[in-house]
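In this view, the complex is presented without one of its protein chains, the others remaining in place.
Showing subunit A:
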Amino acid sequence: MEMLLEGFGTALTPTNLLYAVLGVLLGTAVGVLPGIGPAMTVALLLPVTYNVSPSSALILFAGIYYGGMYGGSTTSILLNTPGESSSVITALEGNKMAKAGRAAQALATAAIGSFVAGTIGTVLLVVLAPRVADVVVTLGAPSYFALMALALFAVTAVLGASKLRGFISLFLGLAIALVGTTTGQPRLTFGRPELADGIDVVVVAVAIFAIGEALWVAAHLRRRPLEVIPVGQPWMNREDWSRSWKPWLRGTAYGFPFGALPAGGAETPTLLSYITEKKLSKRPEEFGKGAIEGVAGPEAANNASAAGTLMSLLAIGLPTTATATIILLAMQSYGIQPGPQLFDAEPELVWGLLASLFVANTLLLVVNLPLAPVWARLLQIPRPYLYAGILFFASLGAYSVNFDAFDLGLLLVFGLLGLTMRRFGLPVLPLIIGVILGPRLETTLAEALAISQGDLSTLVGEPVAVVVYIVMALLLVGSIVGPRLRRTAPAHEDEEEKVDVR
């Protein structure tokens, strides 16, 4: 508690407050803007880490992360084309509400629900993260190796529609991670001295997220502008409040644990929340026509999951979403190793960051409720300028790493890879996490085997490691058997809610 108060001391200095404001404004803006999300924005802003203090930069990035979750809901509700996968479910009821003239109420329940969930989630984060870190810090290299393998496996096999594509993406990432001379020998450097230090992850991240996306959109740019539903001041009446508060709490209960798990993400909890609200609703007939519960629950779930994601990032050092991955990258560029030691090694930084999450959340509510119509106007930005701007800032970000044209060339190559991945439905996240965790996987394994003097059985020599491998096996079995069972038991078909996204 004392630590948290000291954290507020860090977060509320004028400079850091300014970065928090900047973060939430930018985050909301990019959440609203099509084609650009919080992960890409943080990736594009990585150059600021060269000259801004670590706590300010992380406060900025956390503000963008939370803000992106808010902004994403605005597009889902007003456009029916969710930009972030976390707000896909919001669009189901949110857009129907907007079409029925209740856009203001949908935006209000989304914003207030996000605030409630974000605050509860951050409280849970503050309470739980140090305790989890205390446990994790006692784990040896074998257990840590197992946890990393679990994170890679879960992100690859559990999320996403196609496991085959997930693994393709993961191993491409691991192959990129091999480049360099960390083991003493040049591996995959093609004899280029520029590659001796490995491929800069910043360049890969910016290329895959920004260039890949911009090129993909360029190939499919809508000829007709989208129809934006006009909106006034968000507000809710008494009935809306009484229909919203329970879904907010239930959504939070789904979101936080799923975010904190290595298989995190916001997709599963938002879907579960939607199904739950539909089942529990007193007016199930309104679902599909714009039920406020269907907006309140999932919106709370996705913000709570953002808080949960930060738990596994800060306490274990494992990123589970794209934005968390880039934040980890930013920490590494400061020479800060995220993980259980973080709470002891960098208390000022961590507690300042945690305190700033409360600040960001409150700012977001203040910024979003009155300004919703202004944000909606961002959707009118001319598309050529938006995507030319993304290409421009991506180039600047990659060039500023070393001021070397070679990096721009790499940016183009990986940008084309990003384009290819989108064409073939390869998920982006496993690749990025593979690039980041690949080298750590190798050093942790080397560490474990050095202690055991090459005895492989050390890998299952710790109880935590054994449990983690069992969990992985269960996940594997579940993900193979689950869909089969569903297919062979059509009687249960109506148990499964069929959700039509489009």
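Keep this in mind: a contact is a pair of C-beta atoms (placed from the backbone, for glycine too) under 8 Å apart; a residue touches a chain by one contact, two chains touch by 3 or more; residues count from 1.
In the analysis below, contacts and distances are computed from a predicted model.
Not shown: a single chain whose UniProt protein name, out of "Tripartite tricarboxylate transporter TctB family protein", "Xanthine dehydrogenase", "FeoA family protein" or "Lactate utilization protein B", is "Tripartite tricarboxylate transporter TctB family protein". Contact with the omitted chain, checked across A:G9, A:G140 or A:G389, is made by A:G389. Contact with the chain not shown here comes from a single listed residue; of A:L215, A:A376 or A:V468, that residue is A:L215. From the options A:N51, A:T138, A:Q380 or A:S457, the residue with contact to the chain not on display is A:N51.
Even with one chain removed from view, subunit A keeps its contact list with that chain: residues 34-35, 47-48, 50-52, 75, 79, 81-83, 88-89, 161-162, 164-165, 167-168, 171-172, 174-175, 178, 183-185, 187-188, 213-223, 226, 267-268, 271, 275, 382-385, 387-389, 391-393, 395-396, 399-400, 403, 405, 408-409, 412, 415-416, 419-420, 422-425, 438, 442, 445-447, 449-450, 453-454, 482, 496-502.
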